Structures are given as C-alpha cells and as structure tokens.
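So that we are looking at the same thing, I have put the structure below in structure tokens.
Every protein chain of the complex appears in place save one, which is left out.
Here is chain A:
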Amino acid sequence: MNAVNMVKVLIVDDHRLFRSGVRAELGPQIEVIGEAEDVESAVSAIEALKPDVVLLDVHMPGGGGQEVLRRVLGSGSPVRFLALSVSDAAEDVIGVIRGGARGYVTKTISGRELTDAIVRVAEGDAVFSPRLAGFVLDAFASTEAPSIDPELDSLTTREREVLRLIARGYAYKEIAKELFISVKTVETHVSSVLRKLQLSNRHELSRWATARRLV
C-alpha cells in the first residue's frame, strides 16, 4: 500500500479517549490527518485539511453531526461522511443518512470492520450496519400511504434481499456469494438504497423514525 492511495481521514468526536482509540485501531491503509471535537472545529478542519472521509459522531456540542453535514455539504464540498455513534435511535440513524452521510456504523464495530467501511465510503460506496438495514426495511415496509414517486419510494426485490442479508450479519462478499452476484453489484444495490433513503420525499420515513420512540 503506497502513500498515493492511502485514505485520508478526519475523526470528529467530542470524546478524546474515543478519538485516540479509533486512531490506534485503524488499519495501515488509513491515514488519520486530524481530529476535531465540535461542530466549529470540524467544519474548519474539513476546509483546511480536505480529508477523503470524515468519521462523524452523531451527538456533539453545537448541533451534532447533522449540523456539520448541513454546513459542509451545503457548501458543495466533495468530502464523504461515515457516521459513527453509540446511539441506536432510529431518528439519529435516519437523520444523519438523510443529512448526507454515506454510511452509519455503531461504535462497537471492530477496527478491521471500521477500516473496511472507511475504504468503502472513500470509494463512493455506502456502508450499512445490520441495524441500519433493519431500520430501512422497517421504514419502507409500512407502505400503506400512496407514494409520490414510486421509483424512489419503494425498494426492489433485489434491494430487499440484499438488505435482509446485511441485517442477518452478512458481509458484502458473503452476500455476493449467497445471491450469485458480484460484490460490485451488491455495492450498487446498497448505494441505490442509500439514494432512495436520502431523496425519497416520503414524509413517513421521518415520521416513522420519530414515532418509533413514542410507541
């Protein structure tokens, strides 16, 4: 692995211990070029350091990960975000994805899996944790209301199969083997689901996420 295709990563998290823990765990193909601990320092560090991938904490002082996404992506920056959080709340998960993050993993993830996820996001693919896949299946399953845009508002059978396998704990490679398709095709399906998740106007999606807490 030479220096040219090292992935430059900025870690944004308000817990110093966690930042150093992640730094130590990441694989050799990742280069951590900086750290930030709140919204302000994150936005200026992204502008100054131009990382490939930002590891973004969801809950932070000053508006949290969603505020960083809004300000950075709002200015047309090409940087990619991978959300990393301890939270299991559907509204947090769906919130950062709809805010523009290309993936969501929980902080219990192993160093090797996190390294894979960062590389995947750097290549422009999406990263779904089993829980996120479950949320998406759940959110898109409740389709009683007529959809505005059928292309964006529902999942294809294949996408559903891929999401189910992710929820069952399968890695992309295992999914490809199971469905007799290439890893690249699996990635395409996941990216397509991510796009639907971000662009769908189905207001149930957000409502579902908030309502889930109140049941």
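FYI, a residue touches a chain if its C-beta (ideal position, glycine included) is under 8 Å from a C-beta of that chain, and two chains touch if they have at least 3 such contacts; residues count from 1.
The rule is simple: contacts and distances are computed from a predicted model.
Enquirer: According to its UniProt entry, is the unseen chain "Chemotaxis protein CheW", "Phosphoribosylformylglycinamidine synthase subunit PurS", "Histidine kinase" or "Na+/H+ antiporter subunit C"?
Expert: "Histidine kinase"
Enquirer: Tell me which of A:Ile33, A:Val79, A:Leu137 or A:Ile181 is the one touching the absent chain.
Expert: A:Leu137
Enquirer: In the complete complex, which positions of chain A touch the hidden chain?
Expert: Within chain A, the residues touching the omitted chain are 87-90, 108, 130-131, 133-134, 137-138, 141, 164, 167-170, 212-215.
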